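Supplied in structure tokens, the structure appears directly below.
One protein chain is absent from this view; the other protein chains keep their places.
== chain A ==
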Amino acid sequence: MTDKYGRDQFVIRFMDDTEIYWNDGKTQQPDMVYERRNWTESGVQWSPYGSYLATLHRQGVAIWGGTAFKQLQKFAHPDVRRIDFSPNEKFLVTSSITKDKDDRLLLVICVFDVRTGQKLRQFEGYPEDFLRHEDVRAGNLVWPIFKWAGGKEDLFFAKLATSKTTGQAVISVYECPDMGLLDKKSLKLDAVEYFEWSPSEPLMSIYHRESQEGNIPAKISLMQLPERKEIRQKNLFNVSSIEIFWHPQGDFLAVKVDRHTKTKKTIYTSFELFCIRERDIPMEVLELPNKTEKVLTFSWEPEGHRFVIVHGEGPRYNVSFYSMKDEKGRLSVKLLGSLKDKHCNAIFWSPKGKNVVLAGLKTMNGQFEFFNVDFFETMGQAEHFMATEVEWDPAGLFLATSVTAVHQMENGFNMWTFQGRNLYRLPRDRFFQFSWRPRAASLLTAEQNEAIRKNLPDKIKEWDREHVARAEEANREVLEKRQRLRDEWKAWVESTAEWVAQQQAFKKEMMGNKYAEREFKMVEVTLTETISVQDEIYKEV
């Protein structure tokens, strides 16, 4: 963050080592910041603004920070499995799964104050106390169990669990910082299947499934907290399943609805798109031209109003880009364009929008297409064979693709520019994790940002000069290192001279006349062969 070159950090984990680097795009190499063996037993995790790096241990969690990565706080929680920071880094949720004496699964979830290290509340119970019993029966341990409300303050967190009295799924919302149940009671709602907070405010989207044999239709509702006010709802019929996608800044909400026909044989997909920022939350419906087409993924543009879906029947898929605004900025869903027959099954938007990477992972072996949505053109194509993970840096300038230890071979990561140029590769055997350090929130006002933008051309010149100097220095370092290696090698070779002479003498003695290279001469032979002779009259032109 305080780096004078404005570089971003990332952490990698392989074998027993954890290493933190600066990503230096200019010199095209990583610059090591910190390394430590056996730092963690089961993983590391950045806090949402990158202030802390949390390490998991058998005894609990430790957080580290500062330039030297000193230990800042410890949180005791035996056998901790998963951790989760609140969006503003104020609280830390830790959880463990153990077995009680009757061999039942026992969950322990603790909420800590990150700064003081104080345990604020401990929840203990069986899976039904934290999950819907449908999920428990299916063996799905849905994480996170506690979902944090978005916004500038860490105000609420909630869980969807089985009610002890009715056996129905209920949403319990807890309030910070006293950790009590909001208004001392859970939300009374029917047939709740799923909920998700808006990333930007205490607003909850809730999916109620169809109930009473279809007499009560399925429903999507938006509920504001702590008022418990339903500000918008939408009934849906013949729903077989839904998926909820919040826009990263909370501007929009997309609900992917899979409907079945009366016979339940065919499934067709449509999208219900809510525009949260407008009055009364207007809604648009998007249906694909071919309704029965399978939709693979959906993804909102961060800091933008566009989205992309991948659809088709495979093995190649179509990628379609849509905008939520028409030319005049009014709300309407508009198709921007489609790309046909792409090796793509996953979408990764740059965190700043505009650029997107179409990735073909798993069965597509790691193909990447770097696409600019503003100009609607492909900037570059690349391949990282067998890549399993893809992650953009916080500035949207670099992309890291990695092959983790799920594959036996070619472990390590590749670093690309946003245009798809390979900067460097770092092969590491038994590679587990790559994670960019998130950036802190900007402290600048809009005017200050504008001023910076104005000065940009001068700044760029300055940066370029710096960059040239640094590149030269890096080059010199490499050249010096190579020279050193060559000198060392030469010295080593010279040190063997006596021994070599001995061996040669021995060889000569043993092999006698066979030792000498047999004489051979290169002889150039010219052969002329007359194939036939023919007389022709020479004609003058």
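Here, a residue touches a chain if its C-beta (ideal position, glycine included) is under 8 Å from a C-beta of that chain, and two chains touch if they have at least 3 such contacts; residues count from 1.
Here is the rule we use: contacts and distances are computed from a predicted model.
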Choosing from "Deoxyribose-phosphate aldolase", "Exosome complex component RRP40", "Aldehyde dehydrogenase domain-containing protein" or "Eukaryotic translation initiation factor 3 subunit I", the absent chain's UniProt record names it "Eukaryotic translation initiation factor 3 subunit I"
Can you say which of A:68, A:446, A:510 or A:523 touches the chain missing from this structure? A:510
Sort through A:199, A:217 or A:412 and give me the one touching the missing partner chain. A:412
Missing-chain contact, candidates A:285, A:469 or A:493, resolves to A:493
Chain A positions in touch with the non-displayed chain are 365, 385-386, 408-412, 427, 429, 482, 485-486, 489, 492-493, 496, 499-500, 502-504, 506-507, 510-511, 514-515
